[in-house]
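Of the protein chains in this complex, all but one are displayed in their positions.
Think of it as A, B and C in the order they're written, each chain with its own count starting at 1.
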């Protein structure tokens, strides 16, 4: 008998289904419903106005792909028990549950714990609420389960997370070149010696997946305007916290006010996990947006300057460079900021940001893609593909500062 | 020489362009940027999680279609001057600028002025700011300009508003059957005696447009769960205002707090237009969302009950009927609400809503579609099409109440 | 255990599968492979160059949809045995196997038996070859099986034949407005009292299907140029047969030569079924194309005139009219043909064609669509839909003649 499922329209796949049972109950849980208000790609909508899709939608989409992957692997004779299937589906459903407002953008700004660690804390808490039914999922998520391929389906070079977000981000931005043949890639996956491999005839699809990802990095995720807006949002929140530290907390919805007034890190979560998780779970994009909008009229010149710019899309300029910027060049801009009468006084150090972006963080800290050849041996993809997927990282330096001083 | 334009990705059309000049300046204006935070289809995302697109995106899409319509009509010999083209484009760009948070849902709940009247007030204010350059657009928008077809392109049976929103809502909900052949419809438009007509060979496309719209009404806009959620949001805001009237205004972001504490209608806008427009322009979806989230823990049992339900998707049940509901049936539910221990006490009258939805409001208060036959005469479409487009309205009654008392 | 299937790429659906067993064996049979060379929409490619798809592809697509329909009905509790499922799939696979070269165009020109009768003859012959395994399929195909809905899935208002050909013809012509939501329509089908019904919430999809079909009729199937080309092809073949009857058979591939030289009708098929089926099965589009190309240089002025026109796309003019043509107008054109020095002499009667096209032949000789309401009653769709689907036919008269005499 076919399991009962809840069906949802998903423009990316037509329909997705959520099996009734623990998966459906997790989706209904307030911790998960919260993701409805956390945009998948932060401020990307400043450049691509359609990119308002959420972590909620992404998690359901990744669950959908995981169902296909499990079914395809089983059809190839990979033995996956019902418990393991449920575990890997729970793991992918909850892999991003630790994301806070604006996803990556405010990671480390509001609290000093990364989202993977928070996802794990949420899962552990939910495991208590669901009386241990997430234990196996947690083992899979953390890579401690003795079938590594299950973890790789959740977090690896060809995991369901990536397959979903590339297609989804492509759909909602309208950058058609990001579309990937996820169904064919899933059909090409197999397991050898407990690890995920791609069948050789699938390497062209994988090459295409890799080129699509590169296109999305440079056209979307690292788009100059997007990065500039995200940097401004970080500056804004940091300034609000500075004021709070001085006892001048600017107005904010209660959920946000808490994190402006308190420093929260791993230690605090260790000591007061449940309380802090509930505080954090109360927070989403709308709190930050409502606050920033209000801060436009805050007496602190820096806070209101940044907030006004964000709300009305008067964004900083951003330059990319393959090499670190010349210190003299940076000093010149810093001086111009200092001298400008249009900018808040004494704000120089806050209004120029140097940093670097690398796509390795996303792509190559993880192990290489392994290919199962027609003859049955397993080799790294770089050894048989012309495509440059050698595990090196690619870094670009950036400099970000107000347009008012741009030459 | 081609006019310079700003190009944006729009997943619905590939690309849309905004001509530099007054149109670009209007897009940059804070009044317009505000639409970035007003969802086109309110709470529809509870059912269709992708439906997070905004009035901002819709207005740009409608502008895109207007550019095509003007160009197509000109190619057929319809004389449209540069000034008229600019006016009709401004009119379509700003046609929805008066929408408040959650578009239609909270119309008449927060303030007692409808969005068309507000759009006009915003246009008049912007006309002052832009020193009269919107005068012609306002004439077109209000139907006072002596070329009626220009008004019909903005607001009529086949206006660019509808052509855009059907395609856009279809794209973001994933209800593929809502897709229409907007390009062919635009190519089939013409002008006879100053009024918009469809060429006869285009009537099949128009029939298809009408069926698509019906599908969208029943599958999306009037989806039971969507209507139930919207009714709950109205109840929630009304309760907040009741509390405010008693001097117990619940916490809210400042922009929203103002409208909880003040009754604002046509008279007030007449007396203090600019001030009130700025207040209203400060308000968007995020204020309401942040407030409702906070109200989950408000001491008023009714406010917190409704807010919790909205945030965590515990939505009311909704029944549709072709006939008014039997008063005895309604009384029975009212009693059950009164008796239920799970529901806030003394809230009976607030927790049951009767109402009616009609698609005539959207479709048939406007004049009929006129067709230009191959022989050159102009006749109403209903006289030559088998398709039932007679200008009658279609009404459904609904009853909405907590699931806790649903049998 | 899932049945083994042969998978094929079908651009319309992504993939289609053919179950191994009798269905696969029938596909492999030369009678079925022959359909690879019979275009689905005859000479439509003169107007829509992509429309080269074949009856072979259509039959596989319709089989694909039938698999979905059977599976959907079973999920709703309709008891369909394995034997019945196989029968209805065989019936849809072979429903068009009797089509000759250029499908409908040359029906009744080369032989005087219609394609449905021929399909049945082919099935009966195959039933002998497959030792009775098609008996049930034949009962379904001919409507004699006591579950009428099975026949309706093969031949009815919402049969899998139509669902496939509308989508397929739309895909290959590029007339995007012909696309229908076949998956939703199939999901909305059900069986009440042994007959096929549509669930009420599906009527908007059916309305859309009907508008799509109308669009395809007027934009594709009855496109003036397409009808003109088809009329010319008929004239050409008739002329070739006239010459053959006089003992002057023009050159033709052997398979075609046979049918130029012999009059074959129901009587002959009754007497020599197997022999004639093999003769007919040897014939396809390529024979006719190769012959017409050669006839360009035939000494008979009429045959070469028509053949040259067809090969080099010098097509007749076609006029449509809602009323029969004025005899005086027709006589005038006839005279002009007679007087023209550019046209073959003595060919007047051959070069002007009057006729009529009606879409009722395709749509409304069959019974009405029945709808199962939410309350459970079954009513004709016309009683609850605004859409004009009353079972009336729609006829247009046409007149077709050489462009050389067109005013």
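Everything below uses one rule, namely that a residue touches a chain if its C-beta (ideal position, glycine included) is under 8 Å from a C-beta of that chain, and two chains touch if they have at least 3 such contacts.
Everything quoted here is computed from the prediction, not taken from an experiment.
Participant: Among C:56, C:122 or C:182, which residue is in contact with the omitted chain in the full complex?
Facilitator: C:56
Participant: Which residue from C:36, C:108 or C:403 sits in contact with the chain not drawn here?
Facilitator: Residue touching the chain left out of view: C:36.
Participant: Using the touch definition from the top, which of C:192, C:290 or C:330 touches the missing chain?
Facilitator: Of all options in C:192, C:290 or C:330, contact with the hidden chain holds for C:290.
Participant: Which residue from C:42, C:103, C:173 or C:190 sits in contact with the chain not drawn here?
Facilitator: Residue touching the absent chain, from the options given: C:173.
Participant: Kindly note down the residues of chain A that lie in touch with the hidden chain.
Facilitator: 176-177, 181, 184, 201, 204-205, 207-208, 211-212, 214-215, 218-219, 385-390
Participant: What residues on chain C make contact with the chain left out of this view?
Facilitator: Residues in contact with the chain left out: 8-12, 14, 28, 30, 33, 36-37, 45, 47-50, 52-54, 56-57, 60, 171-176, 251, 253-255, 282, 284-287, 289-290, 293-294, 311-313.
Convention: only the chains that are shown with their structure count from here on.
Participant: If we look at chain A and chain C, which chains touch each of them?
Facilitator: Touching chain A and chain C alike, sorted by label: B.
Participant: Of all the chains, which has the CA centre nearest the overall CA centre?
Facilitator: Given all protein C-alpha atoms shown, the central chain works out to be B.
Participant: Quick one: which chain's Cα centre is the longest way from chain B's?
Facilitator: Most distant chain from chain B: C.
Participant: I'd like the Å distance between the centres of chain A and chain C, where a centre is the mean of that chain's Cα atoms.
Facilitator: The mean C-alpha positions of chain A and chain C differ by 53 Å.
Participant: Which residues of chain C are in contact with two or more other chains?
Facilitator: In chain C, no residue touches at least two other chains, as defined above.
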